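Pasting in a structure now, in structure tokens, and then I'll have a few things to ask.
One protein chain omitted, others in place.
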Amino acid sequence: MLNLVPLLLANGIVFGAIYGINAVGFSILYNSTNIINFTQGEFVMLGGMLTYALYEQAHLPLWLAALGAIAATTAIGLLVERLAIRPLWRRQAKDWTYVFMLFAVATVLPNLVMLLISRDAHTLPAFGGAATLKLGSVTFTSQAVWVLALTLVIAVALHGFYNHTLLGKAMKASAVNARAAAWMGIPVERMVALSFALAALLGALGGIVFTPLTSTQFNAGVSFTLKGFGAAIIGGLGNITGAIVGGLMLGILEALSTAFISSLYGDAVTYAILFVILLVRPTGFFRPLVELREQEI
Amino acid sequence: MSHWATPVGLVVLTGAVIALPLLGSLFVVTVMILAGLFTIVAIGLNLLVGYAGKISFGHNAFMALGAYGTGILTTRFEWSPVLALVAAAAGTGLVALSVGAPILRLRGHYLAMVTLALGQIVIIVSTRWTEVTGGLTGVPGVPDFTVLGFAFDTKVKMYYLVWGVTLALFLLSFRLIDSRFGRALRALGAHEAAAEALGVPVVRCRVQVFVLSAVYAAIAGSLYAHFLNYVNGTFFDLPVMIQLMAMLVVGGIGTRWGPIVGAVPLMWVSQSLGRYADYSLLIFGLLYGGALLFLPRGMCGALASWVERQRR
Partner (left out) sequence: MLVAENLTVSYGHIDALKGVSLRVERGEFVGVIGPNGAGKTSLLLALSGAVPAQTGRILLDGEDLTAVPQHLRVGRGMAIVPEGREVFGPLSVMENLELGAYHRRAAPRAEVRADLEMVLDLFPILRARTRQLAATLSGGEQQMLAIGRALMSRPRLLLLDEPSLGLAPVVTQEIFRTLGRLHAQGLTCLLVEQDAALALATTSRSYVFRTGLVVAEGGSAELRQSPLVEEIYLGGEGTTSC
């Protein structure tokens, strides 16, 4: 069994990277709004399902279908903010109202997908064809390489965005102190909308690279929401680098526990891990480290 | 709502409950059985969410636990249904106790996620732990509910059983709301730290209401098992939770009559869709989101506000 560990780790890292991308979406939104996004997993699902719809049903080439899915999901994210969140924000609704509302949205979206696209599970062809990458005793499929490359690109891009562009700094400022940011001329409501768009975009990206690895279905959202949340918590909610690391850790934990504890109960084991973490260390493991190093959110 | 409304309302409700099978078709009776079961869960959930201010997205799991408890005890161990119901409810209560104590100190969002995760764990395990729960096959052959030889073997009898229990639990909830316990709940729902400073035993109260709401759900689950003569975990998955949330929000969270006012009409909606049954959850989601946007206090809350405005 132990000789399988490198393979399990590799698998865990690949899936973990996707959880990490999703977790970044959680953290971005939490930073801007202090809201925990119950629809984050639905964005992941939409990324996969919309790509399927455009590719298999509308017969677009894969790359175009993927771009279309990203654009559409981002638009849906903005729509959710505009229709469901902003009215609550404007009347200064209490915390639990947002949770309930996002749960409602997380019901509407998958059911629309089920009715309009398909209720079955679907997969997508791998992106790089059959090429593989060998690292030691482990072979990474081209899809896995895509996932890891994408994660790296996202991490670098976000770092650049938040630390080297005025818009990124303005978003950070809105999250830190919305009233002072407004006094600077920063349109805080629009920053919130932008956060939703970014979270949706990241979710969709995660979903698109995830689907060729296994499959996706209209009701896959809840699983992604819980795992994304778990990863974000491990890394310290709100900490972007932490989110990616948290995702990797969750992926590895999941791979190891599936092999050594039980493969029968699948996600239940991962959720149990999440439960334990939330009880033992809800602030996560990484915030202090990163706070000392950089001023990233 | 004013205090004379309550006894009048209860009398009217009881009368309606008694009269219904005499006036309605078997379909109506069946829908009302389901409505009654959901009302039971909704009443308990309302105490937790509306009064104590704690969120739970996993109460569907407590229904499942009650159902499986009853199902397994009555089929495999041939317990009497009454004993099985009590055992299942108590067992679920114990589960709620052990889980509730650590998680209820978490903040709103976190609590929502944790309860969602726990609920999912229960459902997933129930459909895969074949030795105990029968896995995807479930537990068939659950006998009709029987008390001292009297079997509730027809839909109409089942209807009276379910609504008898519903009314009893409904009355119980009123007594609780008006008791010191109810006031303590409201205090901790409004502001936990302040309540604690005032001497409210916050930790004990919130665990108690959590366990109580779990027991309500388990009772409903047990009766559901007898109604269908069958238990399967997939019946209690997330869609049930969504329906419950929608019923609570539309009826009015934190209002006395909210659970019934929400559960009965919405159950009718979901059962009357016929060909459009697939649209059920979509409609629930839209109703529930719409209520949060336009009718945040639910129908009962809106009515109460309207009455107050007329009085001025």
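Here the chain labels run A and B in written order, and each chain numbers its own residues starting at 1.
Operating definition for what follows: a residue touches a chain if its C-beta (ideal position, glycine included) is under 8 Å from a C-beta of that chain, and two chains touch if they have at least 3 such contacts.
Not measured: the values here are computed from a predicted model.
> Please work out which displayed chains the absent chain touches and list them by label.
Those shown chains that the absent chain touches are A.
> Check each of A:Leu88, A:Met101, A:Ala170 or A:Val245 against the chain that is not shown and name the one that touches it.
A:Ala170
> Could you tell me which of A:Ala58, A:Met184 or A:Val276 touches the chain that is not displayed?
Residue touching the chain left out of view: A:Met184.
> What subunit A residues would touch the chain not displayed?
Touch set of subunit A with respect to the missing chain: 166, 169-170, 172-173, 176-177, 179-188, 295, 297.
Note that only the chains that are shown with their structure count from here on.
> Compute the distance, rounded to whole Å, between the mean C-alpha positions of subunit A and subunit B.
The computed centroid separation for subunit A versus subunit B comes out at 33 Å.
> Can you tell me which positions in subunit A touch subunit B when the two form their complex?
Contacts found on subunit A: 35-36, 38, 84, 87-88, 93, 95-97, 99-101, 103-105, 107-108, 111-112, 114-115, 219, 222, 226, 229, 264-268, 271-272, 274-275, 278-279, 282.
> What residues of subunit B sit close enough to touch subunit A in their complex?
Contacts found on subunit B: 49, 53, 55, 57, 102-103, 106, 108-110, 112-114, 116-118, 120-121, 124-125, 128, 238, 242, 245-246, 249, 278-279, 281-282, 284-286, 288-289, 292-293, 296.
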